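Structure incoming, see below.
Apart from one protein chain that is not included, each protein chain of the complex appears where it belongs.
Order as written gives the chain letters A, B, C and D; numbering starts at 1 within each chain.
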Amino acid sequence: MEKKILNRRRNRKSLTSGTIGKVGMSPGTPVFVGEQKSHKVQIDILKYSQDALTEERDATLEDCIRMREDAGVTWINVNGIHDLELVSSVCDCFGLHLLTQEDITNTTQRPKAEEFDTYLFVVLKMMIYDDTSKDVDIKQVSLILGNGFVLSFLEDQVDVFGAIRRRIQSAKGRIRKRKADYLAYALMDSVVDHYFIALEGIGEHVEDVDDEIVAAPAPEHMHEIHRLKRTILTMRKSVWPLREEIGVIEKSEAGLFEETTKPFLRDLYDHTIQVIDIVETYRDILGGMHDTYLSSLSNRMNEVMKLLTIIATIFIPLTFVAGVYGMNFENMPELSWHWGYFAILGVMATISVGMLLFFKKRKWL
Amino acid sequence: MEKKILNRRRNRKSLTSGTIGKVGMSPGTPVFVGEQKSHKVQIDILKYSQDALTEERDATLEDCIRMREDAGVTWINVNGIHDLELVSSVCDCFGLHLLTQEDITNTTQRPKAEEFDTYLFVVLKMMIYDDTSKDVDIKQVSLILGNGFVLSFLEDQVDVFGAIRRRIQSAKGRIRKRKADYLAYALMDSVVDHYFIALEGIGEHVEDVDDEIVAAPAPEHMHEIHRLKRTILTMRKSVWPLREEIGVIEKSEAGLFEETTKPFLRDLYDHTIQVIDIVETYRDILGGMHDTYLSSLSNRMNEVMKLLTIIATIFIPLTFVAGVYGMNFENMPELSWHWGYFAILGVMATISVGMLLFFKKRKWL
Amino acid sequence: MEKKILNRRRNRKSLTSGTIGKVGMSPGTPVFVGEQKSHKVQIDILKYSQDALTEERDATLEDCIRMREDAGVTWINVNGIHDLELVSSVCDCFGLHLLTQEDITNTTQRPKAEEFDTYLFVVLKMMIYDDTSKDVDIKQVSLILGNGFVLSFLEDQVDVFGAIRRRIQSAKGRIRKRKADYLAYALMDSVVDHYFIALEGIGEHVEDVDDEIVAAPAPEHMHEIHRLKRTILTMRKSVWPLREEIGVIEKSEAGLFEETTKPFLRDLYDHTIQVIDIVETYRDILGGMHDTYLSSLSNRMNEVMKLLTIIATIFIPLTFVAGVYGMNFENMPELSWHWGYFAILGVMATISVGMLLFFKKRKWL
Amino acid sequence: MEKKILNRRRNRKSLTSGTIGKVGMSPGTPVFVGEQKSHKVQIDILKYSQDALTEERDATLEDCIRMREDAGVTWINVNGIHDLELVSSVCDCFGLHLLTQEDITNTTQRPKAEEFDTYLFVVLKMMIYDDTSKDVDIKQVSLILGNGFVLSFLEDQVDVFGAIRRRIQSAKGRIRKRKADYLAYALMDSVVDHYFIALEGIGEHVEDVDDEIVAAPAPEHMHEIHRLKRTILTMRKSVWPLREEIGVIEKSEAGLFEETTKPFLRDLYDHTIQVIDIVETYRDILGGMHDTYLSSLSNRMNEVMKLLTIIATIFIPLTFVAGVYGMNFENMPELSWHWGYFAILGVMATISVGMLLFFKKRKWL
Partner (left out) sequence: MEKKILNRRRNRKSLTSGTIGKVGMSPGTPVFVGEQKSHKVQIDILKYSQDALTEERDATLEDCIRMREDAGVTWINVNGIHDLELVSSVCDCFGLHLLTQEDITNTTQRPKAEEFDTYLFVVLKMMIYDDTSKDVDIKQVSLILGNGFVLSFLEDQVDVFGAIRRRIQSAKGRIRKRKADYLAYALMDSVVDHYFIALEGIGEHVEDVDDEIVAAPAPEHMHEIHRLKRTILTMRKSVWPLREEIGVIEKSEAGLFEETTKPFLRDLYDHTIQVIDIVETYRDILGGMHDTYLSSLSNRMNEVMKLLTIIATIFIPLTFVAGVYGMNFENMPELSWHWGYFAILGVMATISVGMLLFFKKRKWL
């Protein structure tokens, strides 16, 4: 219980905390609004062309500036956004608008794609399913696609783009042969691919809860359903805007995306629709689980009540008969019959067997 | 029960399993994600023009290449998509985009129509109603319409296009007189026609369950309603995109569809709308069945409770009367009356008959 | 009950039976899919201009061809569509597309308007309220408006267009002064006018059921509500497409509709919206009736339970008191008091009167 | 009850009665379909320009024709539409289309705006809240705006436009300085202003019913909620089309509305949206009241049941104890103890006090 309430409080914070404390502040002031973190923000640079590859782990700002100059695709990945000054300097060095800087550090930012004069700015939500808490952790990922470079800002030090880094390093697939736009696409595709894993996790858990409810409904399930509903609601809010987002990117006139990358964007759009479909399906399923819970509960309760009532009903007439022969009238002929007592016991047995048969026939037993 | 849970697990898998395990893989890598199958993938080729017909069962890749060259319509049907290498070679030989190859083998692909430079790619879902499990089996069908040829990929070795093959063989109807676009239309039409059969099957079952619920509601029905709701949800997801799909095909600018085939496409669109209507109607009906179940259950429960309560209520006052004359007061004049006992039995009979009449009058009995 | 289930089975059939058995058949093959009928299909021809009128009842195909030639408006009405050959010959003689022929004989066809090169094809649903079964019978009406002629195909031998025939015969109103487009409008208007009668009938019945439920809810009402909901759903499906349909006709570029007929089409559109409004209102009302049923039922059940429980509760303490004085302790002073018995009867009376007053005060009685 | 059913029957009639009895009649035949009325239809003419004002109460048709000729704005108000001949002559004299005449006299007409060659035709619904029946009376108002004149047809002899007449007479505001289009706007504005009063009335009543339900729920409230829901549904149907209507007027190309009147139309549009908002809010509130009713009812029922069950439960063990000492075993040592009886009474008191304390602790009392 404790954990659940804490859990909820955390969710709650993420709904509004983003802009509070900023009221009246000059817009475009970057403020970090996620959970406070202390690890050092690490910058990784990967510079590649079809035949060359330079990698710089834990790079400095100077490395960024220097490597940007050379030909090829530059991918700068910033692991953490709580070091506002560092984020600001990186942004400035690539000429990002102040509002973009503010959006990068504001983890309550809705997913969106926005086109600026010289770059495309995309905010995504990474979802990581935590099998212990059976909850989905949502982390912000900001991508900036400029001419020849991609910047990625991760809210947290999770290696979400490791697979892509390895693909670049090993020069497998077509990524090394392509421009920065393909890298941006690959990063977005990787985020969307993670949604399937998160949904698989949540889905397994939803089904488990459903099975448990059918077997033995308990008030905890009610809370679990509510928690899951909110999780799905949050996922939905992270996923829905993606649809529109990819539309914005596709229609982008800045020419940042090459024609040959367009089919991949369409494929990404397709996956997004599929994710939305799954989220909506789980929403429907969760909606139905409340009904399952209530009817499972009422089925069990009815079962209890029915059996108890039947027991009571059988004994009430018997008790009445016993009460009759407990009366103290002087003239009660049955009392003096020799087999009276046993006869009446027989009558009682007959009554109860008769009632049991009647209940059986009516299918109440 | 066992079966149902298994059933659900299978459904569950189809929601997300498609892209898991592919995270970080290079997009366009074909991976087979349906149920694993072992049968040999068979390729059937049918080449026809108005007067000529060549048929090649269990053909090789070379046959494909060779037959493609000749004039006339070439229909290549691939029965099974788990042999990735074979599918790839066929695709390559017709110059299909890598993303198309990936979509063909990904059975969790949403139905869609996509236009490429030289071909039109259509993904459909075939529905087969299984009368034993009372469930609908959904299999993917991919169609590629190019200049003079149609490729069809079936997820499974089911003879869904047999009727069309026979129509071509017998040269009946207008199919032999038409181009490849008409063949593509005929295949899609055949898929949509199968929806009506699947819906008929599901519909019969829905009505049967409804009748059973009215007669004798049981917790199983609750689960059955849930299962049916999910089935309908899945069918809905397979059918809704079709609407948009046919729109895409109609508006296609590649000139693959001739003007004379357009009325047939409109007819197909019409049938699709009709299928959607029926699916939505069953959804409404299933939504109402939960209400039927609950009120049927509560009607039965109330009936039980009412009769039992009435029995109890009649005996309670009688037991009280018996209790009164079971008291041991020294001065209780009635006890020594000669007919006291019988008088009191008469009073009891009067009370119970009176109450029964009262209940009858109030329509509680 | 029996009837209801039969009823439902009939409805069920109309959902899917249209295309089953046709799977794999060449599209455009007319198949009759309504209820099988045996009466002879009768063709009525009415040829009129402002001053002339020729009428031909039970005409032959030759009459059709002959009369078409003359100047004036030709209205050919075909009563029945189960004689496929006859329908086909009439269609061929007016140059109708094969798909149009298929749609005319397919009674599960959705209402639609489709423009062909030389004619406009409109499918409507006629609704006839049957006061005995309290159900709405839906019959298909197909209209073809060509240059100078109107074809109408009725699913059944019902005289739905009698009023219009009489108007033409009596040369009243403006119908004789107008072209074929006005006749087509008049026929459609007559179909929509019948909707109001059907809705009036259903509406009366809905209100009657509502009144009955308030007075004495019974499980039958539950089924009746479900039946009515399905009827309204079916009506809705017949009526909604009309909206779009009239839009198609208005925007038709074939020039079949004259400018002066346009205000009448707008009027027809208006009536259609009104019909849709009424259908939606009944849907809302039926949605609410399930709530009425449940609360009416629970009101009555609560009333029963409350009274019974009160009776039981009053007697339980009294029975306890009687039990106390039925104990066999040797030293129970009250037992030997002379007025003990009567005192205890007084106490019992006091208790029961007190409880009754308490219940009364709490408004439970 | 009686009144309510009558009430409902009246509402019911208004849903469909409009077009019944007209089936097969020539379209454009004016038929009066409202409640039959007998008062004489009165025509009031008001002719004004910035400096001149002529008023003619109870005018004749000749007055209409004569006054139309002069310069200035002519406002002809017809109080009642059941005198079909008179309405027809007025319409003819201003050259209105037959369909317009039919719509004016058909009180089931949906609100709409229609543009004809020489005039704009607007149908509105006036709402009058009746404080006695707590119901909203809906009356049709038809406006025709032509070049230099406005015709208004009221379904009933209610002085809804009195305030505007007085404004014209007193030459206050800008109405006398403006053209006929401003008068038409002013009349429509006055109708929309009345909606607020009707909504205020209904709103007060809704809140009163809500308060009553919280205090003491009764089955009547259920019916009242249903009645209010239907009233709100009817209001909704009268108000929603207004939105679209004003759009039609604004986009009208006939040039009947001057540019300076446009901001007022936008203001009117704004008020309409506000009315729709309020109607939707009441709909939501009424939707929630059913829940309030059910939980209020179940709260009260539970309270009754709980107390009664507790009473029963306390006495059942006591009665058992009394029963034990009412047994007739020869060897029951307690029976011969001198204080046995009093000891057992003490035990009983202890049991009951103990149970009461237990119930209290568990907060069941």
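Convention: a residue touches a chain if its C-beta (ideal position, glycine included) is under 8 Å from a C-beta of that chain, and two chains touch if they have at least 3 such contacts.
None of these values were measured; they are calculated from a predicted model.
A.B. asks: Among A:Leu53, A:Ile128, A:Leu233 or A:Ala254, which residue is in touch with the absent chain?
C.D. replies: Touching the chain that is not displayed is residue A:Leu233.
A.B. asks: Would you indicate which residue among D:Val158, D:Ile310 or D:Leu345 is in contact with the undisplayed chain?
C.D. replies: Counting the whole complex, the residue in contact with the absent chain is D:Ile310.
A.B. asks: Who touches the missing chain here, A:Gly148, A:Pro263 or A:Gly340?
C.D. replies: Selected residue, touching the omitted chain: A:Gly340.
A.B. asks: From the list D:Ser133, D:Thr281, D:Ser336 or D:Thr350, which touches the chain that is not on show?
C.D. replies: Residue touching the chain left out of view: D:Thr281.
A.B. asks: So one chain is hidden, and I want to know which residue out of D:His39, D:Arg57, D:Lys172 or D:His338 touches that hidden chain in the complete assembly.
C.D. replies: D:Lys172
A.B. asks: Give me the subunit D residues in contact with the hidden chain, please.
C.D. replies: Against the left-out chain, subunit D lists 162-164, 166-167, 172-175, 186, 189-190, 193-194, 196-197, 199-200, 203-204, 207, 210-211, 214, 263-264, 266-267, 270-271, 273-274, 277-278, 281, 284-285, 288, 291-292, 295-296, 298-299, 302, 305-306, 309-310, 312-313, 316-317, 319-320, 323-324, 326-332, 362-364.
A.B. asks: At which residues does subunit A meet the chain that is not included here?
C.D. replies: Interface residues of subunit A facing the absent chain: 5, 8-9, 12, 15-20, 22-29, 97, 99, 102-103, 108-110, 112, 114, 116, 216, 219, 222-223, 226, 229-230, 233, 237, 290, 293-294, 297, 301, 304-305, 308, 311-312, 315-316, 318-319, 322-323, 325-328, 332, 334-341, 344-345.
The definition used in the following text is that only the chains that are shown with their structure count from here on.
A.B. asks: Going chain by chain, each one touching the next, work out the least steps from subunit A to subunit C.
C.D. replies: When the steps are counted carefully, the minimum from subunit A to subunit C is 2.
A.B. asks: Would you kindly tell me how far, in whole Å, the mean C-alpha position of subunit B lies from that of subunit A?
C.D. replies: Between these chains, centre-to-centre, one finds 27 Å.
A.B. asks: What residues in subunit C touch two or more of the other chains?
C.D. replies: 305, 309, 312, 316, 319, 323, 326-328, 332, in rising order.
A.B. asks: Once you draw an edge for every pair of touching chains, what topology comes out, line, ring, star, complete or other?
C.D. replies: Per interface graph, the chains form a line.
A.B. asks: Report the complete set of touching chain pairs.
C.D. replies: Result of the pairwise touch check is A-B, B-C, C-D.
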